[in-house]
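Note that one protein chain of the assembly has been removed; the remaining protein chains are unaltered in position.
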Amino acid sequence: MLLALALAQPSPNTPPPDFSPEVFKIAGQLRCPVCQGESAAESNAGIAVEMRRIIAEQLAQGRSEAEIRAFFVERYGDWILYEPPARGLTLWVWLSPLLGLGLLGFGLWRYLARVRARALTTASDVSEEEIARLEAELQSPERQP
Amino acid sequence: MLRFWPVWVLLLGGLFYWGLQRPNKDELQSVLVGKPAPSFSLPLLAPYRAQYGAEMGIQEGLGKPVLLNIWASWCIPCRTEAPLLERFHQQYKDQVLILGVNVQDSEAEALKFIQQYGLTFPSVYDGRGRIGIEYGYYGVPETFVIDRKGTVLARHAGELSEAQLRGYIEQVLR
Partner (left out) sequence: MTPGLLGGVSLVAALILSALGLVLAVLAYSLRDGRYLEAAKRLSLLTLLAAATSFGALEWAILTDDFSVSYVANHSSASNPLWVKLVTPWAALEGSILLWALLQTAYTWLVGLRAGQSLDVWRAPVALGTLFAVQVFFFAVMVFVAHPFDAVPNPPPDGLGTNPLLQNHWMMAVHPVLMYLGFVGLSVPFAYAVAAMVARRYQSWIFETRWWTLVAWGFLTAAIFTGKWWSYEILGWGGYWAWDPVENASIIPWLLATAFLHTAQVQERKGLFKGWNFAFITLAFAATVFGTFLTRSGVIQSVHAFASGPVGAWFLVFLLGVMAVGLGLLARVSSEIREAGEVRWKSREGALLAGALFFGTFAFVVVLGTLWPLVVEVVSGAKVSVGAPFFNQVSVPLGIFMLLLMGIGPVLPWRNTQAEVVRNLAAMLVALGVGTLLGLALGLSLGVSLAIGLFAYNLTAIWLMVAQGVRARSRSLGIPAGQALWELAASHKRRFGSHIVHFGVALAALTIAFSQTYRVTEQKTLQVGETWQTRGLEIRLLSIGAREESNRFAAIAPIEVRSTSREGWGADGRYETRLNFYPQMGSPLATPVVRYSLYNDYYFVLMQFDQEKGQWATIKLIVTPMVWWLWVAGLIIVLGTLYILWPAGARVTSRQVSPVAGD
């Protein structure tokens, strides 16, 4: 199928309609279905041009942005939206900033607590050899053998 | 957490392995399956007008199962698929309607293609692919299997093999 898409798609010799900024704004949130990861605003594939035309027509009919998006979701499913819906399995991506901050913050907190506890107790359980190695370590690199 | 590193690495590896071995990475399930097929009526390409009238499409009262085939003259898999569809059309034309929808194409190129493969099943012309979008197509060829009541049973993306086509026809005639 990809091979087929690489072939010439004859473009009809009629001018496309004029598109307002609003059209490109909405198209930018929709996936161009035949492309490898381009939005309907970026792609010049015939289907993307037609999608922009549909958006322009629906805007002219007074439909809202949400209604236009729903129109495409009805035909393609949520896949067509570059902004995943905040429900079900894709709710997790929306939570990912909090999740990441929470996980990393928790790790950092536990680490700092441990490090602090260790600073309070004296380092008595360190072997001679380990101390020697650590001391060598603490030299700046230039002065090492 | 770090203690379980083999688990994390294996999970990631498993995910990617699964992703790599998928037979068809780009396959998209149609949301239309199990729902009524969107109705439409489009002008037929010239060679079919004498037999079928000026327009044709999916509407109530067809009384026949339909294989809706979205194609274009510039699509390579369509070239191997067209003779196959033609053969099945000859065999099943009384029981099943094979209806082509020519999308993203110029009419002249489409007519040349039809002539070249001697296609007798009707095709409508949808130069800008509007009906294709109504059906949620994401490439050509694509085939929608629609039963007698007008419900979409399946969507096949990509070229049909003979066995697959036979399977769909049996499914729809059942």
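Quick notes on this structure:
Order of writing sets the labels: A and B. Residues in every chain begin at 1.
Just so it is clear, a contact is a pair of C-beta atoms (placed from the backbone, for glycine too) under 8 Å apart; a residue touches a chain by one contact, two chains touch by 3 or more.
Just so it is clear, the model here is predicted, and its values are computed rather than measured.
Listed by residue number, the positions of subunit A touching the unshown chain are 6-9, 11, 13, 15-21, 23-25, 28-29, 31, 35-39, 41-42, 44-45, 77-84, 89-90, 92-94, 96-97, 99-101, 103-105, 108, 111-112, 115-116, 118-119, 123, 126, 133-134, 136-142, 144-145. Residues of subunit B that touch the chain left out of view are 2-3, 5-6, 8-9, 12-13, 15-20, 25-26, 28-29, 74.
The criterion applied here is as follows: only the chains that are shown with their structure count from here on.
The residues of subunit A lying in touch with subunit B in their complex are 1-5, 7-10, 12, 33-34, 46-47, 49-51, 53-54, 74-77, 79, 107. The part of subunit B that touches subunit A in the complex is made up of residues 1, 26, 28-29, 31-32, 72, 74-78, 103-106, 109, 127-130, 132-140, 157-159.
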